[in-house]
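All protein chains but one are shown at their positions in the complex.
Now for chain A:
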Amino acid sequence: MTASIATGQTILVVGGGISGMTAALEAAECGKQVILVEKTPTLGGRTAQLYRYFPKMCHPTCGLEINLKRIKGNPNVRVMTMTEVTAVAGSRGNYAVTLKVAPRYVNENCTACGDCGKAVTSEVADTYNYGDGKTGAKVKAAYLPHAMAYPQRYVIDPSIAGTAEGEAAKAACKYGAVDLGMKDENVQLNVGAVVWATGWRPYDANKIQPYGYDRYANVITSVEFERLADPHGPTGGKILRPGDGKEAKDIAFIQCAGSRDENHLRHCSRICCMASLKQTQYVREAYGDAGKSTIYYIDIRAIDRFEDFYQMVQKDATVSFVKSKVARIAENKENGNPVLHGVDTEGYHRYATEHDLVVLAVGMEPEVTGVKLPDDIVLDSSNFIEGSKDGGMIGAGAASSPLDVNRAVQSATAASLKAIQVIHKTASTEAA
C-alpha cells in the first residue's frame, strides 16, 4: 500500500525530530510527496526532551505544536513511526529503500485513554526522561511516550507482548486497539531523494573516566538536567540529586565533556556552552539568589548572536566562571558531594572544590555513529553526514553538524530545497 504511492518523485526523510519534521514539511508544503520515518514511537526527537530553549527561554512544546499541526493538516506527508531504514539501493532520482516497521501492538483505534497502562504493573525505562541514565525514571510497560507524543497513541513494550500482562492490557482496552499479534514488517519503497535527519545523541559520559559518571551518583549529564528542571520530568521540576534525593543548590557545570578532545569527540559541539548558560537560569528559577552555579570552561563559545545571552548570565551574581577544564572528580564520602580537581588558567591556581551536583555538558555525537549506512554516503571525521556524492542523499540538522534547534531548522530547510531540486530533475527526465 505504502509502496504504491512512493515513486521516484517521492522524498524520504529519515528521522522525525525537529530537523526531519522541518525537512518533510517544507517539501510537502511545496507540493512534494514525502514519507517521514521515525525509529521511536513518536515525532519530536530530542527537542521534545528539552525543558526550555535558549535564548528566549521558551518551551519547545510551542514549536512542536505548530509543526505537528502542519503535519496533521498536510496530506502530502506520510508519517511512519517505529520504522527504521534497513537498506538503500540505487542512486539519485531512483532509490529502492527497505524499511522495517517494529510492532507497536496498538493500532489506530487508540484514543490514548490510558486504560491499558492502568491494567499493567511492570515497568520499563522511561527513555523520554533519560530513565536509562541517572534519572532512573520508569514508565508502565503500556505507555504514552510523552504528553506531546504524535501519533497520540499508546505503545506496548515488547517485553510484555506475549505475557498475561499483555492480555490484561488488551482486555482493558474498550476500543479494540491492542493487537498483540503484530509482527515486524518489511516495506519496500521507491524514492527519488533521501534526507538523512537522524540527529544526535549525547556522548556516553561513562567514557570520560576521570569524571566518574559511572562511579558517582551526583555526576549527571546536561540532558538529564533538562529533565530534572522540567515540571513534566521525573522530579516534577525539582532539582533533586540522584544520590540522596536532596535539593541541589550549588551546581557545577563542566564544559567540553567529551567535545574538543582527541580522546573523545574531536569537534566542538557548539551548543553546550549555551545549554549550560541556559541551565544556570533553571537554577536561578528554582532557588532565586540562594542558588549557585559555577561554569568550568576552556573558553565560552556563545556562537554569534548569543553573546548577549552570555553577557546577561555574566551579570547574574549567582553564576561564576572558572577558566579551567576540570582534570578529575572525586567524591566526598561523607556527604556524597562531588569534589572537582584542577588548575585554573587565570593565575594557575590549584583547586579542589566541592559542589552538590555536577552537570557534564556532554557533546553531540551523530546518532548514526557505529551504524552501517549506504556505501555512497560521505561522513566527516566525526561521523556527521555530508550526503551522497551524487547529491541524491542529503544530510540535515544535527545529523550533518552539531547544531542547536534554530540552526537545525535552517539546515533542514536547506536540505529540503536540495531534495526538491533532485525531484524536479527526476521529473523532467521522466517527462522527456
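The rule we apply is simple: contacts are C-beta pairs under 8 Å (C-beta built on N, C-alpha and C of every residue); 3 or more make two chains touch, one makes a residue touch a chain; residues count from 1.
Following the convention adopted for this analysis, contacts and distances are computed from a predicted model.
Entry comment: the absent subunit's protein name, as recorded by UniProt, is "Quinone-modifying oxidoreductase subunit QmoC", drawn from "FAD-linked oxidase", "Quinone-modifying oxidoreductase subunit QmoC", "ABC transporter permease" or "Aspartyl/glutamyl-tRNA(Asn/Gln) amidotransferase subunit C". Per the touch definition above, the residue from A:S324, A:N337, A:S400 or A:T426 contacting the chain not shown is A:S324.
Touching the missing chain, out of A:C256, A:C273 or A:V313, is residue A:C256. One of A:P41, A:P145, A:G291 or A:G342 touches the chain omitted from the figure, and that residue is A:G342.
What chain A contributes to its contact with the hidden chain is residues 210, 256, 260-264, 298-299, 324-328, 341-345, 348, 350.
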